[in-house]
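One protein chain is absent from this view; the other protein chains keep their places.
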Amino acid sequence: MGMTMAEKIIALAAKVPVTRAGDIETVTVDRLMSNDGTTHLTIDMYHNQLKHPHIADPDKLVWFVDHNIPADSPKTAASHKKMREFAKEHQIAFYEGEGVCHQVMMERYVRPGELIFGADSHTCAYGALGAFGTGVGCTDYLYAMVTGTSWVLVPSTIQIRLNGKLKEGVCARDLILTIIGQIGAGGATYKVMEFVGEGMKSLTMADRISICNLCVEAGAKSALMEADEIALTYLKEHGRTPKAVLKSDEDAVFEQVITIDLGEIKPIVAKPHFVDNVAPAQECFGVKIDEAFLGSCNNGRLEDLRVAAQLIKGKKVAEGVRFLVVPASRSVYKEAIKEGLIDTFVQAGAMVMNPCCSVCWGACQGVIGQGETLISTGTRNFKGRAGHKDSYIYLASALTVTASAIAGEITTSDRV
Amino acid sequence: MGKVFRFHKDVDTDQIIASQYLLYPTVEEMKEHTFESLDSEFAKKVQKGDVVVAHENFGCGSSREQAPAVLKALGVKAVIAGSFARIFYRNAINIGLLVIINKELYYEVQSGDTVDVDLEKGLIITEKGSYPLAKLPKKMQEIMDMGGLIAALNKEA
Amino acid sequence: MEKTFTATIWVLGDDIDTDIILPTQYLALEHVEDMKPYAFSPLREDLAGKIQKGDMIVAGKNFGCGSSREQAPEVMKALGISCVVAKSFARIFYRNAINNGMLLLENDKLYDQVTEGDRATVTLGEKIEYKGKTYEISSLPTNLMEILEAGGLVAAMQKKNGKKVE
Partner (left out) sequence: MGHTLVEKILGRKLNREVRPGDMLTLPVDWCMVDDIMAPFAIEKFYEMGFTKLYDPDKVVFIYDHFLPTTRVEDVRQIKEADAFAKEQGIRHIHRTDGICHQLMVEKGYIKPGDIAFGTDSHTVTYGAMGAFSTGIGYTEMAAILGTGETWVKVPASIKVVIDGTLPENVTSKDVILKIIGDLSACGATYESMEFTGSAMEEMSIASRMTMANMVVEAGAKCGLFYPDEKTASYCGIETKEMLEALQPDEDATYEKELHYKAMDFVPVVACPSLVDQIKPVNEVKGTKVDQVFLGSCTNGRLEDLQMAAQILKGKKIAPYLKFIVTPASQKIYREALKDDTLEILSDAGAIITTPGCGLCCGRGGGILSDGEVVLATNNRNFLGRMGSSQSQIYLASPKTAAATALAGVITEP
């Protein structure tokens, strides 16, 4: 009996020849990512609770200040300071203001075949490069930081077979929201969502990251895609080589197989207050918006900015709407400057922010007020996530968000 | 014995503790904002030994360990839900917050009811009856038995 | 406004700026009552809680320098401060204070003599008496006195607009 891609990566990390869904394995973690959302607490535990504080391999640690930057309060600044000082003392790779952690990880660190822990739930994005990324809390993180190892319950896999091609005006974001709507917010809990099929060939790296990134919203432990030619080209362009290029065996056992024709996918939105509360975009036409957000680890990449800029060029953001455009990393920002995209956004009346998590995280810049409505390419639309507890978030693709910013109400790109 | 605080389906980590409080220096400073958007009085009302009961998929969303940590800091004895999101579940066990999967209790109790979780007898006891405690996976039970992952780590070292 | 009153003294220094009187992060609170606890907080965190209705502030030069934030005199008025005696006042603060009916008195000697917690007696337009000594204060220009006597600019405008004052 063959193994799934997830089983293969975990077996490699556990240094065992075979492992099966349901097994518990002790694994050596290839990389440990953490950000300012929780690292201050990890550091406190490191200092106050460990009998023998030490770090197994500081070179495996990568830390980011990306959630609340620039700092919005003395308390935030104090937590950042704690991180900065610890990173300096222990020579931990430290990025402050370089962009959203997952994007920078994809640009600089993630390699196919690796097993990566991130103290952030969207770590599953690394599956786009064929790596097993999963989100952990700071206690798990600390354990791995100290020992270099952790335990994993080997997950079963839902294989999603993609055929065909997305239609014009439809984004990878629409695809993954459709899938989450289908299987539900808990539909993949403890499982891996694996994407395969000839449809993959038409998906760019940006599309793939966007898809994998959002799988945690169906409860998934991780998301995986085979590192094919597109992924390996990306890797090479960024100066790295794979740890191992793996894929599921033909005779591997899957929990479930879902087949999707990409050509059938339509623009979709997730309505308040849950990611699986999806509806065709047209059902929400006319909903007035106060703010629109293009950015995040999900849709702040160059490809997203390109399609959005193309749509908004020569047009204006609707009066009274705050349109936040936040590139996902410094290199995205730089490329976007070179291509003239940033200028297009500013000219249209958008506010271009420094690369960071911004309003997707809802505690720093662009928070929305009581009764306000946001349309966002962020990852979540939980009640109150973007600000006031009585506010509304719709999630949609870069195209739909930009179209809505122009119209001042929810609409799709073909209508502006 | 503790009081029940009952919540709905898909209680996400932003409801348990919102983003704007996560960078506060300590859990102690965060805990008064627990469940703020759902019940702004929760942190004031909850007492040591009380129990949170919820429907399916409790703790979905982010990996923020602050979510189980504030519940523990407020003295919540256990969270009993139909199912849990993966990361929350693991985080809770790691810090020694009791998380119990039970599909019936949500339908049987209301907020304000009294309930007892008797670990020795392995029972959840309500005014109406009792429910057996589901067993934790072995690995997790070991961590709980040692008093959480850090305690386990300190024992290994 | 009473012509003569006696008040307990709080002493602050030179150049008490508007960020000290009320830091920016509290400016947008909906009501001045909500701002009260934060008055003077960067300098003396517990001061706002200690000030009693009728107390006075004695300070050095350039009181109220900095921004045009009118929340500064307003929050002081809400705390019940009867007047500020300073060596000098910053311009915008002075104007804002008068517009809010907050009494400001200029005297360049009192500050160097006072001890916090003592009491002093003010006679408007004439003098301040403190520990048996008299400190002169001048009267305000007529147009400002009119605003102050009306109870501030809002009341003065209401009168002009024939609006009934509640």
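Here the chain labels run A, B and C in written order, and each chain numbers its own residues starting at 1.
To be clear about the criterion, contacts are C-beta pairs under 8 Å (C-beta built on N, C-alpha and C of every residue); 3 or more make two chains touch, one makes a residue touch a chain.
These numbers come from a predicted model, not from an experiment.
Trainee: Please identify which of the visible chains the hidden chain touches across the whole complex.
Mentor: Among the chains that are shown, those touched by the missing chain are A, C.
Trainee: Check the options A:Ile268, A:Ile368 or A:Leu399 and report the residue that touches the missing chain.
Mentor: Checking each option in A:Ile268, A:Ile368 or A:Leu399, the one touching the absent chain turns out to be A:Ile368.
Trainee: Out of A:His238, A:Arg306 or A:Arg330, which touches the unshown chain?
Mentor: Counting the whole complex, the residue in contact with the absent chain is A:Arg330.
Trainee: Considering the whole complex, which of A:Ala131, A:Leu162 or A:Met353 touches the chain not shown?
Mentor: Candidates A:Ala131, A:Leu162 or A:Met353; residue touching the omitted chain: A:Met353.
Trainee: Which residue from A:Gly2, A:Gly22, A:Gly97 or A:Gly286 sits in contact with the chain not drawn here?
Mentor: Going through A:Gly2, A:Gly22, A:Gly97 or A:Gly286 one by one, A:Gly97 is the residue touching the chain not shown.
Trainee: Considering the whole complex rather than only what is displayed, give the residues of chain C touching the chain that is not shown.
Mentor: Given the touch definition above, chain C has residues 15, 17-20, 23-25, 27-30, 41-43, 61-62, 65-71, 73, 88-92, 95-96, 99-100, 141, 143, 152-154, 157-158, 160-163 touching the missing chain.
Trainee: State which residues belonging to chain A touch the missing partner chain.
Mentor: 69-78, 80-81, 84, 88, 94, 96-97, 290, 320, 322, 324, 330, 333-334, 337-338, 342-343, 346-347, 349, 351-354, 364-370, 372, 387-388, 391
We take it that only the chains that are shown with their structure count from here on.
Trainee: Distance from the CA centroid of chain A to that of chain B, rounded to the nearest Å?
Mentor: Taking the mean C-alpha position of each chain, the two centres sit 27 Å apart.
Trainee: List the centre-to-centre spacing of chain B and chain C in whole Å, with centres computed as mean CA coordinates.
Mentor: 52
Trainee: Touching at least two other chains at once: which residues of chain A meet that condition?
Mentor: 73
Trainee: Can you list the chain C residues in contact with two or more other chains?
Mentor: There are none in chain C.
Trainee: Considering the complex alone, what residue numbers of chain B touch chain A?
Mentor: Going through chain B, the ones touching chain A are 10, 12, 14-15, 18-27, 29, 36-37, 56-57, 60-66, 68-69, 83, 85-87, 90-91, 94-95, 137-139, 148-150, 153-154, 156-157.
Trainee: What does chain A use to touch chain B in their complex?
Mentor: 24, 36-38, 40-41, 44-45, 49-52, 67-68, 73, 75-76, 78-80, 118-121, 123, 135-140, 142-143, 146-147, 151, 153, 185-186, 189-190, 219, 221, 274, 361-363, 367, 380, 382-385, 389
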